[in-house]
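As you look at this complex, bear in mind that one protein chain is not there, while each of the others sits in place.
What follows is chain A.
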């Protein structure tokens, strides 16, 4: 009876029937109370979005897997200290972190959110060393500014490691496969290469950690995550978290019957699905069919195609995961059984073939996890015909390039060579992406863009990469290119919300109120519970100068995800526009508490202090912003201004020169330079700069006004009059009109000293 109930639960989980699963699992636990069964129940709860129930069930349990699940539920309920003690009990400081890489990752996230950056970095590095394909951990490291070069991390060693895993698995699976030779088993692996999660996490904007962790563990995502899940179908895909297979893997001794154990339970394809969190199941089921049935013969045939499959694997997988593509893919699958395999239920193929599910986090290296590459291989094989569909699926693929949520099912029939080529291709792909991501986090955006261009076309044209490209252009203050990249990303993955907050800011800068309001409406209708939608709305109102409503919208975004640093910064900007400096400072500081490397918040604080004439503070904050993002000409020009107000005008001028060099298109540093020169009484220099500026921005009234002012100081009244007149023609603001007119009147009173015009 226990097995029957178990199968029932697994089946329900696979089909995302959580209510059923929870009910049956409760019966299972009542009938056969054991820790593994409680783990299964907890997993059901987590997947059904009831982290609190899982919390109560697992409280006090000691098994590694239970502690891991407990930590996940605590994390989703935001009880970070309990999560930490679960993973890393204070009483046993040297105990191993459960679930290897996944556990380290979760622990890293906890440390990050409790401000222990160094320990966080340490754990992420450990996670990466255990599982070299752990993208999410690498992303976190990039965000914290502590990542090594992508090629180093995703390099030879990683490749070898992966190959080893696969060969080991391959052998194991071969032995496992009872009657499998003809069965095509596709090792499904939920690779959530944390791509989505990284994205999620990385956007510090609060995507839910939970997502990450969820993916990671295959636990359900918490509310926030679920919203992500909902939104980014594809992204979600990536989240397919495999059910704590890791734990299973690790404690190979008593792998809970449920998920992990695919090996043991041959006939349980549903297990695979069940393992993962709902999402993963979704994903897994989708890809699963495809994967599964690769003929052995086909596999061999396909080894030649490994090369092509390389870059497409993940995308394909990711794409396939996409619901839309999924069905296509499966239908196209040569194997034909794909559909049925999807449901695993009946097909004997599936029953035979399923191997354990791999946990997403790459950790699964242990036995069953097949390398994503491997999976891809099989994929490839099975879907030769699907190349076209895969490319289309690529299109759907949002950001999860690496997603490869593959449910590892069945024994892999990967040959060694396949494993090797697959692994190296995957690793090269990850290296490029990782390097690009790292560079953009370091704000060397031009280099990041170059790196992304090295990607194969199929990967480049995916939502994630295009959004990253857009973001890089944004940081370089190239708003038009950013707009282009983002709109392309939206065409490719219209339901993804990642980085859409940045896109809304780009449109704000370009003053495209039509496009911005359209974007905001679309985002809100896609997902009312995503902070990015409300950020876009807020930007819309802010563009209309309705700062109070904008503030309300940004506060909503903050409420939806308190770990979304950018929302806090935008709240700060709105407070400043409303002249409420106290609250502005508070908002900026909360943004910095979440993410110290958020240079916009440092800049915001600098602006407030500049306004309040606390020049020392202003200079300090601008400098901090400059240290983080040393290529932004805007920050450099403000730093120069701050230096000038501190009477360190020479340094200010140096900084201005740097700013001018950094970005020739930015007129502001030149203007500021002229300002500084004028106040240093170097009128000729100032006039020279202003003449140059006149050519660049002929319709800017402040340029003429400043020139008029300088001529007035030099007592060249005619020229002054001329320039004031020109300035007035260009319709400056009311205050300036008054100032300029007053200046004109005073022109003819040569004795009057008028410093302020």
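Here is the rule we go by: a contact is a pair of C-beta atoms (placed from the backbone, for glycine too) under 8 Å apart; a residue touches a chain by one contact, two chains touch by 3 or more; residues count from 1.
The definition used in the following text is that contacts and distances are computed from a predicted model.
The unshown chain of the complex is recorded in UniProt as "Anaphase-promoting complex subunit 10", chosen from "CCZ1/INTU/HSP4 first Longin domain-containing protein", "Exoribonuclease phosphorolytic domain-containing protein", "Septin-type G domain-containing protein" or "Anaphase-promoting complex subunit 10". Considering A:19, A:59, A:511 or A:647, the position touching the chain not shown turns out to be A:511 (whole complex). The missing chain, though absent from the display, is touched by one residue of A:106, A:158, A:536 or A:705; that residue is A:705. Although one chain is hidden here, its contacts on chain A can still be listed: residues 477, 479, 505, 508-511, 545, 570, 573, 577, 579, 599-600, 603, 607, 610-611, 625, 632-635, 641, 645, 665-668, 671, 675, 696-697, 699-702, 705-706, 709, 727, 730-739, 741-742, 745, 757.
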